[in-house]
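Read through the structure below, which is laid out as structure tokens, and then see the notes.
Note that this complex is displayed minus one protein chain, with the remaining chains in position.
And now, chain A:
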Amino acid sequence: MAHSPRRLRSPTTEAPLARYALMTTAFLFLALFLLLPLAAVFIEAFRKGSGEFFAAFGDPDTLAAIRLTLLVAVIAVPLNLVFGVAAAWAIAKFEFKGKAFLTTLIDLPFSVSPVISGLVYVLLFGAGSVLGPWLKSYGIEILFAVPGIVLATIFVTFPFVARELIPLMQEQGTGDEEAALSLGASGWQTFWYVTLPNIKWGLLYGVLLCNARAMGEFGAVSVVSGHIRGLTNTMPLHVEILYNEYNFVAAFAVASLLAALALVTLVVKTALELHYGAEIAAGRKH
């Protein structure tokens, strides 16, 4: 007896037509809104050949922007790494009053517009504030200088590591740490030999996302930067300036660098998920 394949279809799967329609829609959507613009960035960057492309990176202002972006990431990412681990540790392994409040606070930068995040620092350190003029009298510039950019970046990126680690550490509980302590390990040894290895892949994943955002942040940084060429322009801000000056090749050349960073992040992230999916928290929110 020959059954037609149609009859063997599992009762819970959709009809082939519906499946293909859904898949095509998804792929078309991705192609239109993600791949096409990404390709456009690279095409635009190389429109006048690779000579022009590389010449864009000879510009001292561009180099300064790249240096500043790296500097900001080098400061913001480790700080958020330490903060994220500390916050996740506190939330996942201790019981204390105000825990729910802290958890909500950590999510704040995700829910607030980056422009607001920037404006907060203008209010705190601006000419009309209490702190700004006082610090200025000691020769410390926050606003329209590197410290302001670093602060705004830290603010915007601080949920990434903590958010990644909290569900992971909650799931792992305190059993391993208690075992280590009962075997005579000190608190530091317990963290270093037991806790850290248990969370390393989740941590790496969080740092990766944190770094991508730290280098790519535009809104908050734009408000506090002051856009001083060669001094307070990060790569995203520099792209905007070049673009507004109709210097398309240079603008897209710098943009392609940021896009490449995003692609590398994506590849490493996928590789991590593939190999250590179980060790990276399951119920992620971003």
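By our rule, a residue touches a chain if its C-beta (ideal position, glycine included) is under 8 Å from a C-beta of that chain, and two chains touch if they have at least 3 such contacts; residues count from 1.
To be clear about the criterion, contacts and distances are computed from a predicted model.
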Candidate names "Aspartyl/glutamyl-tRNA(Asn/Gln) amidotransferase subunit C", "Choline dehydrogenase", "Sulfate ABC transporter ATP-binding protein" or "Phage shock protein C (PspC) family protein"; UniProt protein name, chain not shown: "Sulfate ABC transporter ATP-binding protein"
Touch criterion as defined above, residue of A:103, A:129 or A:198 at the omitted chain: A:198
Sole residue of A:38, A:71 or A:185 that reaches the chain not shown, by the stated touch rule: A:185
Chain A, residues in touch with the chain not shown (by the definition above): 175-176, 178-186, 189, 193-194, 197-198
